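Take a look at the structure set out below.
Missing here: one protein chain of the complex. Every other protein chain is in place.
And then subunit A:
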Amino acid sequence: MRWLKGVGVARLLLIATGILVLTVALWPELFVTHDPTAVDSDSILQSASWEHPLGTDEAGADVLARLVHATQLEVVIAAGSVIIALVIGVPSGLLAGNSGKLIDGGISSGASAILAFPMVLFAILVVSSFGTTALTLVGIIGFVFAPRVFVLVRAQTKALKEREFVVAARVTGISPRRTMARHVLPNMAGPLFTLIPQLMAEALLIEAGLSFLGLGVQLPDSTWGTILESSKDYYVTSPGYAVAAGLTITIAAGLLMASGELAAESFNPLKKRRQK
């Protein structure tokens, strides 16, 4: 059990939380008994009770059940957008990091152009013409995240390329592709695993923002963002509804950001905290 000590309590808790969230996403009905789509005119906008720990919404559905059932789509959006960003960002970053000035400059400028757009505005522009489904959200968020992955992978490639072990691999006649896959890519895992949770947190926040503008997923789908959006009309009479929805997003985003920082420390021995 000694390895557990090395991992640290904070990391273990985060890993456990991550597993719990995935379980909730896969089998929400294990955690809540109420139907998230229930319509019950007798129990509209109730405040918290034993029956409904977080109260009920404007249709009489249990808010906790809605939040728990929305976890799945939220995980899809956060993970999906990051996967798209990786699929675009990693190969283009490797390519730019290995190419001459012309190709590198071209791809890098494209990345700067995408990065230049205020993310929310760009999402509004695209969502307004492509419509709002979970799929378009994943696509757009993934697209605006791609340059962030690209910038990281390009810089890492450039730095690693000059390191002795990569030069050695090249000198021994290992093909460039194999060198990239076996020696360069694994060595940038640390920074990538730091960026990924950060991006996932931002995906949740962008989704919440867009949903608040009415540009989120459409019913019957719902996400934490659209639940927050629907709660905003009732904040005077049932503030608990809005508090529950927003707090869920805040905690999820905060935990993701914290795990990014812990990942940075785990992968970088120089960054390990001096105070124990």
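To be clear about the criterion, a contact is a pair of C-beta atoms (placed from the backbone, for glycine too) under 8 Å apart; a residue touches a chain by one contact, two chains touch by 3 or more; residues count from 1.
Rule of thumb we're sticking to: contacts and distances are computed from a predicted model.
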| query | What does the UniProt entry say the missing chain is called, choosing from "Ring-1,2-phenylacetyl-CoA epoxidase subunit PaaA", "Cell division protein FtsW", "Cytochrome c oxidase subunit 1" or "Peptide/nickel transport system permease protein"? | reply | "Peptide/nickel transport system permease protein"
| task | Out of A:82, A:188 or A:205, point to the residue that touches the absent chain in the complete complex. | result | A:205
| task | Quick one: say which of A:15, A:125 or A:168 touches the chain that got left out. | result | A:125
| field | Identified contact with the non-displayed chain, of A:76, A:95, A:114 or A:174 | value | A:114
| query | In the complete complex, which positions of subunit A touch the hidden chain? | reply | 109-110, 112-114, 116-122, 124-130, 201, 205, 208-209, 212-215, 225, 228, 232, 235-236, 239, 242-243, 245-246, 249-251, 253-254, 257-258, 261, 273, 275
